[in-house]
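Reading through the C-alpha cells given below for one structure.
The complex appears here without one of its protein chains, the remainder shown in place.
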Amino acid sequence: DFELALLEVKPAFGASTDQFERCMLNGMISYGEKYEKLVSTMQSLIEQVRVSERTPMLTCLLEGNAGSGKSALAAALALKSAFPFMKLLTSDGFVGASEAAKCQALAKLFDDAYKSPLSLIVLDDIERLLEYVSIGPRFSNVVLQALLVLLKRQPPQGRKLLVIGTTSLPLVFEEMGLNAAFNVSLHVPELSPSEAAGVLSHIGAFSADDLPSACQALQALAGERIAIKKLFMLLEMARHGKAHEDDMSDAANADEPVALERWVACLRDLAQ
Amino acid sequence: DFELALLEVKPAFGASTDQFERCMLNGMISYGEKYEKLVSTMQSLIEQVRVSERTPMLTCLLEGNAGSGKSALAAALALKSAFPFMKLLTSDGFVGASEAAKCQALAKLFDDAYKSPLSLIVLDDIERLLEYVSIGPRFSNVVLQALLVLLKRQPPQGRKLLVIGTTSLPLVFEEMGLNAAFNVSLHVPELSPSEAAGVLSHIGAFSADDLPSACQALQALAGERIAIKKLFMLLEMARHGKAHEDDMSDAANADEPVALERWVACLRDLAQ
Amino acid sequence: DFELALLEVKPAFGASTDQFERCMLNGMISYGEKYEKLVSTMQSLIEQVRVSERTPMLTCLLEGNAGSGKSALAAALALKSAFPFMKLLTSDGFVGASEAAKCQALAKLFDDAYKSPLSLIVLDDIERLLEYVSIGPRFSNVVLQALLVLLKRQPPQGRKLLVIGTTSLPLVFEEMGLNAAFNVSLHVPELSPSEAAGVLSHIGAFSADDLPSACQALQALAGERIAIKKLFMLLEMARHGKAHEDDMSDAANADEPVALERWVACLRDLAQ
Amino acid sequence: DFELALLEVKPAFGASTDQFERCMLNGMISYGEKYEKLVSTMQSLIEQVRVSERTPMLTCLLEGNAGSGKSALAAALALKSAFPFMKLLTSDGFVGASEAAKCQALAKLFDDAYKSPLSLIVLDDIERLLEYVSIGPRFSNVVLQALLVLLKRQPPQGRKLLVIGTTSLPLVFEEMGLNAAFNVSLHVPELSPSEAAGVLSHIGAFSADDLPSACQALQALAGERIAIKKLFMLLEMARHGKAHEDDMSDAANADEPVALERWVACLRDLAQ
Amino acid sequence: DFELALLEVKPAFGASTDQFERCMLNGMISYGEKYEKLVSTMQSLIEQVRVSERTPMLTCLLEGNAGSGKSALAAALALKSAFPFMKLLTSDGFVGASEAAKCQALAKLFDDAYKSPLSLIVLDDIERLLEYVSIGPRFSNVVLQALLVLLKRQPPQGRKLLVIGTTSLPLVFEEMGLNAAFNVSLHVPELSPSEAAGVLSHIGAFSADDLPSACQALQALAGERIAIKKLFMLLEMARHGKAHEDDMSDAANADEPVALERWVACLRDLAQ
Partner (left out) sequence: DFELALLEVKPAFGASTDQFERCMLNGMISYGEKYEKLVSTMQSLIEQVRVSERTPMLTCLLEGNAGSGKSALAAALALKSAFPFMKLLTSDGFVGASEAAKCQALAKLFDDAYKSPLSLIVLDDIERLLEYVSIGPRFSNVVLQALLVLLKRQPPQGRKLLVIGTTSLPLVFEEMGLNAAFNVSLHVPELSPSEAAGVLSHIGAFSADDLPSACQALQALAGERIAIKKLFMLLEMARHGKAHEDDMSDAANADEPVALERWVACLRDLAQ
C-alpha cells in the first residue's frame, strides 16, 4: 500500500520532510490507471538519477489545472525517493520579497543541493515564483532567467540532482521557453466522473445507497471533470454547510457519510 | 431579528469592532430572498472554519456592482461571527503609501491572524489595494502576488482563518487569477424594482399613498436595478434637495416621509 | 443679485477667499436657465452637507469643455457656501513636483478639512493634478489612487465635507473610475448662440445696432457653441487688436463698445 | 523699413538681446502678404498685453514646417516689442540635462518674468524641450505637465506676460493638449514659388537674366514649396559648391550673384 | 580519428580546457557528411584567423534547434584550435547577476583576449546572456549593445581573435541585428532518420536485430528529425526506465544494448 509506504521512508541524511507532508494533508488516493502511470514514470526518473552516470541531472515538470494534485504528487514522490537532500521551494516565505531575494534563494537552493551526492528539489507553483499575471502579461524576467540557467546547469562532478517543478500554466511556460528547459513534462489530470466516483467510494463519503446520486449530482452541477482538491473542499462544505440551521448536536462528524441533500444543496449554492 | 443580533455579539478576545460598524452606518435591511440566501451561505462558511479540521482556512469573495452593499455585508457577518480576531483592511490608511508598505501590512495582518486560534480578515475593495485602473491596465503586481500567496498559504497547525474579500471588478479578478485564489465567490446583487420597493416601504421613506409613484419614478429615471447605497443617497438628496428654496422652518426632517415632488425632481436632476 | 451677494459673504473661521476670487476675475454672469439650474443644484448639495446627518460627505464633479466656466462656477459657489473651511487645490504650485509630493498635499488637505466641522474642498482641473496626457495615455496612478481613496473615505465622526472637482475630460474619468467616485456629476455647457447674445448684450460689448451682426459673425466664424472664457478673450483681442495701426489716442477703452469691423477682423484672423 | 527698425529698439530694463539676434543671422525679409499679416497679428497681441487690464497674460504658438522661419519671427517680434524683460528658452543649454533640471529652469524663467511689470518669453522648439520622438512616441511628461500648468497660470497682480512658443509638430501638440493651452495658434508657411522668387530677387542672388531659370530649377528640383532656411542653405552651397574644382582665385564671393550652372548642379546633387 | 585528436591537443599557454571538455561529456560522433562539412568550414575559419593579416578578427555564429549540438561543436573545435587563449562564456555563473555585471564580464573577456596574440572566445547560448524571453519580448538591451560593439571592434594591432557564438533563436537574432554582427552564420542540424540510425549503430545502442525496429519506433514516436542531445537522453531513460519494476540484478548496464521493449515504452511515455 502506497500510503503506508510513504510513512515508512525517511531520508537518510536528516533532511526535514515536514514541508512535504504538509502538501498532502488529505492523504494520497490512487484514483486509477492514470495515477499509477504518473507515479511509475516519476519513479523511473528518480531511479535514473540515482543510477545513471550519463544523466547526473534530470528535470521534470508536472502541469495540470488548479487543484489537480500536482503539489501533493510531487511531495509524495519526493518523500518516497528518500534522497539525502530534499527541499520544497514555494512562494510562501517570499511575500513582498524582491526579485533579487528570490534569485538568491534559488541560487542558494541549488548550491546546497550540489553539496549532497543525491538531491531532489521541488519548485512548487513556479508561476508564483515568477510573479506571473496574465494581464500584460507581467512576470519577473530576472527570476525566469535564473530558472532557465539553473535548470540547464550541470551539477558538479559526482553530484546528482532531480528537479520537479509544478505549474498550472503550461502554455505560458511554453512561450517562456521554460517547458523546453525541463527534460520531461507530465500532465496531472482532473478526475473523470468514474475516477471521482472511485475516490468518493474509497473514502466512504456517502452511504452506498446515496453514492450513485451523489456522483450524478456532482457531474451535473460541477462539470464533467473535477479537480481532486475541489472535490475534497466540496465534501467539507457539504459536511458543515447547513449545520447551524439544525441543532448543534446534529453537527457533522468528519467520519460519517455526508447526507445527500446537503451535498446537492452545497453544489447548487456554488454553481450559481 | 438580524439587526438586533449584531449589536449583541462582541468578539471575546477584545478585537475592536468599530471599523466594522462604520461600514454599515445606514444599518442592514433584509431586502428579500436573495439577501437571506447570501447571509446563510456565508454563515455556513463561518461555521465550517470554526468546526472543520480539514479546512483550517477558507476564502470567500463578495463581488457586485458599486454600492451594492458588499462592504456592509462583509462587516455585518464579521461582527456576527464574533471570532476572537477580526480585522478589516481598507485602503483608507494607505493614501500615497508604497507597494512595499502595503505588502508589509498585508503580511503582518495575516501573521497577526495566525496568532489567534480563530481569525477573520476582511479585505475591502481589493482593487483599491491593488491600485487598479482600467487604463493600461495598471495595478500593483507586487501587492497582487502577495495576495495570491497569502490567500493560498495554509495557516500554522491548529490555527483557523476566514478571509472575506470584496470587489466590483470580478472580470478583472478572473484575468488576474484572483478569483481562482478564493474558495468561494458570491455575487451581491443590485436591488430589483420589487426589492427596492420593499426597502423603501420598510424604512417608511414615503407615505403609503406616494410609494407606488415613487417606485415607478425610480425605475423610470434611475434604471431597472439600483444599488442600495445609491438608493439611500437619493433619498437624502431628495430630503434636503430643495430645502433652501422654501423657508427654513420647512427643512426636511430625517424621520418624515419624503415629498413625492422632491423625489421626482431629484431623480430628474441627476438623470440629465 | 448673485454677483453682489458673493462679495458680501465671508467665511466665518477666517479661511482665505483670495484664491476663489481670482478664479472669477471677469465676474459671473447668468447666461440663462441652464446656468440657474446648475447653481441651484449645487446649492442643494451645499445645503445637504450642512444639514443631513446621514451624508456627512458629498462629492460633486463639474465637467465641461475647456473654458466653459467650471473653475469660476466652483469658486463662486464655494464663496457663497461660506463654510468655515474652504480650500482650492490647483496644480499652480506643483510645477515639477513629484507624485509623492502631490499625494502628500492631497492627504494633508483632507486631513485639514476633517479638523473643521464643515469643510469645502475644490479640486480644480483634476487632469492636471493627475498629469494626464492622452498620448499613451499617461498619468500618475499614484495620485489617481490617492484621489479614489480620499473621495470615498468617510470623514471622522461629526465632520462634514463637500468636495467639488472640475475636469474637461469626463470620458477619461469614466475609464479611470473617477466619475463613479463622485456622488454627482454635472455638465457645464458652452454658450448657445442665444446665450452668447445674452452675455454680449448684458455687458454692453457692442452698440445696440451692432449686436445682431456681431452675434452672427461670432456664430459664423467661431462655431455654433462657444466657451464663455473664449468669448471674453475674443472681446479683449478685438478691443486691442488693431490699435497700433491707428493713432494711439484712439486706443480702445475697456468700457466702450467694440467696433464691429474690429470684431469681425479679429474673428477672421483666428479662424484661419 | 522693418529690418532697420529692429536694430533701433533696445529693451529699457537691460535685458540682453543677443540670443534673439542670433536667431536671425540671415536677417528678415518680407516675402509678401502672408508675412505681413503674421507680423501684424503678433504685434496686436504684444499691444494687447501691454494695454489690456483683463488679459494680463497671452500665449501664442507659432507652428510651421522645419526651417519655415518660426524662431527668427519670434525673435524679431520679441526685439520689436522692447519689453523690459525678454528671454529666449531653447534646449541648447540642456544637452543631457534631466527632466527635473528642465522643469526647474522653466519654473524659474516664469518666476523671473513675474518680477517685471511687462515680460516676454520665447519657448523655442518646444518639442526639443519635451524630448519628443515619434517612435513610441516618447517625451518628457514631466516637462509637458510643467508647461501645461505654466501656460495657464495667471501672473501675479499687476504683472503682464506674453509667451511665444514655436513648434513644427502641431498635430502632436494637439494630442498633447498643448495647442489648447495657447490662446492663439499661428501658422508660419513655407515659401510659394512666387514668394521664393521675391526673396531671391530681393537679395540679388542671381543676375537678372538668370533669375527666371533659377526659380524654375528650384521648383522642379526642390518641390513646390520651400522653407526659407533651406533656400538660404542651398544658395550658400551653390556659391561654394564646386569652388575647389576651379582655381582658388575664382572662389565665390558672398556678394556676387550665384552662377546658374552651380545652382542647378547643387539642386541636382541634393535631389538624388 | 577526430575524437582521439581532441584529447592530444592542449593549448600552449596554459588556458584551462576543462570548461570545454564539460560541454562534450557524451563525446563527439561524426553523424555524416553534414557534420564533416561543418567541422571543415570552422577549421578554415580557425586557420584564417591564425594566418591572414587582413582579417585579424573573425566571428562565427552556430545556430540550430535546442540540443542539436551547438555547444559541443563549439567546444570541440576550440579545443582542436589549441589557441593560447581560449575561454567559454556561459550564463552559468551569472544567476541573478545585473546587466552591468554581465557587460563588465564581457568587456573584460575581450580585453583579456586582446592580450594574447591568438585568442578564441566562445559565447555560449547568447539568448541566455541577453536574458531573452519571447513574451514581450524582453531582453537586456545593455548586454545586446555591448555584444554588437564588441563583435565589430577590431582587436589591437597584432592581436588576432576568433569569436564563436551559439544560439537557438536565429530569427530573433536577425531582428536584433546580431546575425549581421557575425561574419559567418552556420546551421547545426538535427539528425535525419538515417543519421540517427548511424549514431545508434555507432554506439551499439541496440543489438543488430533490434536496430531497424528501434529506428522505426524513434521516427514514429519522436518525429522526423531529432536533436542529438535528446537522442542520448532517450537512450538513458530507456536504459534505466523500468529497472525498478524488475529485480535489481537485472539493472541496466551502461554498456549493454537497450532492450527494444523498454525503448518503445519510453518513447510512448514521453510522446503522450
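The first chain written gets the first letter, and so on, giving A, B, C, D and E; residue counts start at 1 in each chain.
In this section, contacts are C-beta pairs under 8 Å (C-beta built on N, C-alpha and C of every residue); 3 or more make two chains touch, one makes a residue touch a chain.
Nothing here was measured: the structure is a model prediction, and the numbers come from that model.
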- Message: Using the touch definition from the header, name the shown chains in contact with the chain that isn't displayed.
- Response: D, E
- Would you indicate which residue among D:37, D:108 or D:138 is in contact with the undisplayed chain? D:138
- Touching the left-out chain: which of D:40, D:91 or D:104? D:91
- Task: Quickly run down the residues of chain D that touch the omitted chain.
- Result: 22, 25-26, 66, 91-92, 94-96, 128, 131, 133-135, 138, 232-233, 236-237, 239-245, 251-252, 254, 269-270, 272
- Query: If the missing chain were put back, which residues of chain E would it touch?
  - Reply: 40-41, 43-45, 47-48, 51-55, 100, 103-104, 106-107, 137, 139, 141-142, 144-146, 148-150, 153-154, 172, 175-177, 180, 183-184, 186-187
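Going forward, only the chains that are shown with their structure count from here on.
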- Query: What is the chain whose Cα centre is as far as it gets from that of chain A?
  - Reply: D
- Inter-chain centre distance, chain A versus chain D - centres from mean C-alpha coordinates, in Å: 70
- Note on the structure: Among chain B residues, those touching two or more other chains are none
- Task: If you connect every pair of chains that touch, what shape comes out? Choose line, ring, star, complete or other.
- Result: line
